[in-house]
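Every protein chain of the complex appears in place save one, which is left out.
For clarity, chains are labelled A and B in written order, and residue numbers in each chain start from 1.
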Amino acid sequence: MEYDVTIGLEVHCELKSTSKVFSPSPNAYSEKSNTNISVIDLGFPGILPVVNKGVIKKALTVATALNCETPEYMIFDRKNYYYPDLPKGYQITQMHYPVGTNGYLDIYVEDQVKRIYIHDTHLEEDTASLDHYDGYSLIDYNRCGVPLLETVTEPCMHSIDEALSFLESLKRLFLYTDVSDAKTELGQIRCDVNVSLAPKGSKELGVKVEMKNINSFYNVKMALESEIKRQTELLNKGMKIEMETRRYDESTMETYRMRSKVEAVDYKYFIEPNIPPIKLTNELKSEVKESLPELAFSKITRYINEYGLSLVDAKTIAKDKELATYYENIINKGKDPKMVSNWVTTRVLGCLSKDEITISEFNFTEEKMVELLEYIESGKISTKQAKDVFYKCIEENKTPKKVIKESGMEQITDEEEIRKIVLEVLEENSEVAKDYNPEKGRMLDFFIGQTMKKSRGKANPEVATKVLKEELLK
Amino acid sequence: MITKDKLKEYAEKLMFRLEEEQYDTLLREFDVILEQMKLIEDIKEIDGIEPMTFPFELDNVRPREDEKIETIDTEMALSNAKEKIGTEVKVPKVVE
Partner (left out) sequence: MSYLDLSIEKMHEAIINEKVTPEELVKESLQRAKDYQGEYNSFVTITEKEALGELTKIENKDSYLYGIPCAIKDNLSTKGILTTASSNILKDYIPCFDATVVSKLKESGSISIGKTVLDELAMGGTGTTGHTGIVRNPWNKERLIGGSSAGSCAAVASGIVPFAIGSDTGDSIRKPAIYGGIVGFKPTYGRISRFGLFPFACSLDHVGCFARNVKDIAYVVDAIKGHDDKDMTSLENDNVKYSARLDGNVKGKKVFYIKEIMDINNYEGEIDKELEEVFKNFESVKEKCRELGMEVCEESIDIRLLKAIFSTYMTISCAEATSNNSNLTGIQFGPRGEGKNIEEIMFDARTKGFSELIKRRFVLGSYVLQKENQEKLFLNAGRIRRMIVDKINQLFEKYDAFILPGSSSTAPEFQSENIDKLSNRYLLLENHMAIGNFGGMPSITIPSGKIDNMPIGICITGRAKDDLNVLNIAYALENVLGCKGQIAGKENK
């Protein structure tokens, strides 16, 4: 039997900042355990949270980028539960008044535009990390109080593709807005995934199963595949899906039950009394709005519509904010978007991946690219030559001008200069020239050959031919 | 209606136990407390009133600028922890 899959995502993203969200200890990764800590992170009796202004601004930035409604005041709640990675015994989060609600993010799934609806995005604190050993665990409080932004989508995605495209787009949004390094391999992005199956075309959703704390997009894919398979099989056997929370195990690539809905914890949320409401002024809100960069989706769309790029090329360029800037700066110098896109998506990216560097570390700067393209446009070098120049420039870290000069590639296009050479050639071959007959094309070729030879191949063939014809007919 | 078992369940969730007879005391206490709670429920005019969390509105609440950082010495921070290995707090194996 066929089923409609419905997927919702909760994405936790560690924001970057100098100090933590509620304490002055450094928000930085450290090899040494329990070095980036304050009394607040350890939850000693008598400590009080003090909210980090910079972090509020970053959270507001994401909320704005996700087209969310933002509240008048920043207000926090306590989520109460006992776990050894939670020293205070409660997590400060936002339940009643998230920094962003009812938003959306437009993304490309394949070549389709899809709008993903955002239920809310809220600011909270990360927990300690537990290292497990044989028979015991060790607690490192360094991660306590690292700012986390949790973005919750509506259950509005209907394929693994959609889910992954959204995750990629969201990650890109974090990078474009510069609120996070968004490195999944460092656990800076973690996902809870919930999925339900319903008979094809049925109006209401099936029973929701949640999978907690998945640490990479790849694992999201695998978890979804295995969970959808599991549920499909159950349903096909006519069995019921139980509302529950499951854990995805990388090693077996399967999901395992953690707890069922009936065992669900009552977090006894209530407003954090130690943090008075912080006004989000209209000044701040508009400041954030104005400083928002153009995001990937609108770049891709613009590249396609204005520059006539293919979706693939547009996506490739917009994937990396710096690369897109590189590209656009060259376009803004009046260069042909398609031609530039070809250079960027093929050769430039080729070099970057070969040398495993970013565009900012790339020595063939925008200026050099513009210079090179101008040589091609003016016909001073051929496209074929340009490629060699490009690589030589990178190799020797020189400008195209220098490389072209040194290798003497530059063509002679000046008519008079070429005429001198042509006259010399005719002089030397006056006998042959005498019985020149325009009907016999081969003879012209002979002179052209001679002329090219004399100019050591630098004479522009078109010009040479034109001059020869003139002179021979005299 | 509150039963002894419910109270036990509540206590469990708070990570402690009481003695059997203490649950009886607690049960009796709850009768009184719920009586007193009725004093709240008797006041019907409360609908539409925003529950109060802060004693009064604070003008210019100042969040911290994201500038300087401060840490405490690891050893001092962990000096009250009873079981440690190296610079980490040791607990029995935690299974998710």
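Here is the rule we go by: a residue touches a chain if its C-beta (ideal position, glycine included) is under 8 Å from a C-beta of that chain, and two chains touch if they have at least 3 such contacts.
As the structure is a prediction and not an experimental result, all values here were calculated from the model.
Chemist: For the chain that is not shown, enumerate the shown chains it touches in the whole assembly.
Modeler: Spelled out, the missing chain touches these shown chains: A, B.
Chemist: Looking at A:3, A:29, A:44 or A:217, which makes contact with the chain not pictured?
Modeler: Going through A:3, A:29, A:44 or A:217 one by one, A:44 is the residue touching the chain not shown.
Chemist: Out of A:102, A:274, A:385 or A:399, which touches the unshown chain?
Modeler: A:274
Chemist: What does the interface between subunit A and the hidden chain look like in terms of residue numbers?
Modeler: Subunit A touches the missing chain through residues 39, 42-51, 78, 80, 82, 84, 87-90, 137, 139, 141, 266, 268, 270, 273-276.
Chemist: Taking the full complex into account, what residues of subunit B touch the chain not shown?
Modeler: 7, 10-11, 13-19, 22, 25-26, 29-30, 32-33, 35-37, 39-43, 45-46, 49-56, 58, 60-64, 72, 76-83, 89, 91-95
The working rule: only the chains that are shown with their structure count from here on.
Chemist: Just how far, in Å, is the C-alpha centre of subunit B from the one of subunit A?
Modeler: From the centre of subunit A to the centre of subunit B is 42 Å.
Chemist: Applying the document's contact rule, which stretches of subunit B touch subunit A when the two form their complex?
Modeler: Against subunit A, the touching part of subunit B is residues 13, 15, 53-54, 58, 61, 63-72, 74, 77-78, 85-94, 96.
Chemist: Considering only the defined contacts, which subunit A positions touch subunit B in the complex?
Modeler: The contact residues of subunit A facing subunit B are 17-19, 24-26, 32-39, 42, 50-56, 82, 84, 130-141, 247, 258, 266, 271, 273, 276-279.
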